[in-house]
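If you scroll down you'll find the structure; I have some questions about it.
The complex appears here without one of its protein chains, the remainder shown in place.
Up next is subunit A:
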């Protein structure tokens, strides 16, 4: 769950991190008015999207005067911004942030993540901060150094200062700022806190020029303050509706609607579809807690997908999601829809025979296969 730059900086300001003065604007006129509130010598206008790669894609523009700020805002607002991370359709810009532009003497990259091996917070740092960080670090990963932060003690702070000298920060290291950022990272259940660039201005002040925060969706139950952020997050309405029914659904571009239980089996099924020359309309993972009504909802979403020409049902029943539960869900969805797409089914595991009997008894237009490969081949054939 990504948080916009503006919200990220507001959150970090609560932890006394130095962020430039900024205001949000949704129209060019508002952007111009905001300049008076900021009162800077020059400004920067930033498109508020959650994807990265914004700077290189023209989503960050400098402007010397308030009317130039309005011009840049006009260019960005209401248009999609395509960056290396958004995909071809881009992400719609509905707001810009107007900020005081600072003269930067040094730019660094910092990010806090949880180290998967130790589980401890880890600081990633590079002296190559700025818009081209991702390209440079992918070409040469050795420019990124890492440091584990298991606790906040005087020893940790000393070790952190030593670490910072490795990336070239010798004078006045920002250890206090980074420790405050660590507190923000932990308190708010962030999975990523990226500050890029973290810069020293020509006046020698440290500043968080851009920040990107990802929150742990699984921890939202203890952060009601983030509730308004949940849900959107680049998910389509269909995907959100599926989520609400215990089904992970990701829309794709093809014409084979896939109904699968489990993420791994879902990935495996889609791999086989592609290898057989087909194109899935979606990825699906029915979670183990899903009921037959949830599954019916997920299947209905696929039946409503105009591109879908066939439903490929690949289920390995287990525990509480036995095959009969899935078959009941399919039958229910079909009973409520006029679109009777052909079903190619491969059911195995718990109550597989029972599931097949349900599908046949309810007159679902189903063809049953024993192996995944055979079912996939038939689905691809029907879709083409």
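As a convention for this text, contacts are C-beta pairs under 8 Å (C-beta built on N, C-alpha and C of every residue); 3 or more make two chains touch, one makes a residue touch a chain; residues count from 1.
Definition applied: contacts and distances are computed from a predicted model.
This complex has a chain not shown, and the name its UniProt record holds, of "Peptide/nickel transport system permease protein", "Protein-export membrane protein SecF", "Multicomponent Na+:H+ antiporter subunit F" or "Succinate--CoA ligase [ADP-forming] subunit alpha", is "Succinate--CoA ligase [ADP-forming] subunit alpha". In the complete complex, the residue from A:82, A:159 or A:186 that touches the missing chain is A:186.
Residue A:121 is the one among A:28, A:59 or A:121 that touches the chain missing from this view. Taking the complete complex into account, A:316 is the one of A:200, A:316 or A:378 that touches the chain left out.
The omitted chain makes contact with just one of the residues A:18, A:58, A:90 or A:349: A:349. Residues of subunit A in contact with the chain left out of this view: 85, 114, 116, 118-121, 137-138, 141, 150, 186, 189, 191, 216-219, 221-222, 248, 250, 252, 260-268, 270-272, 274-275, 283, 285, 287-289, 316-320, 322, 348-350, 371-373.
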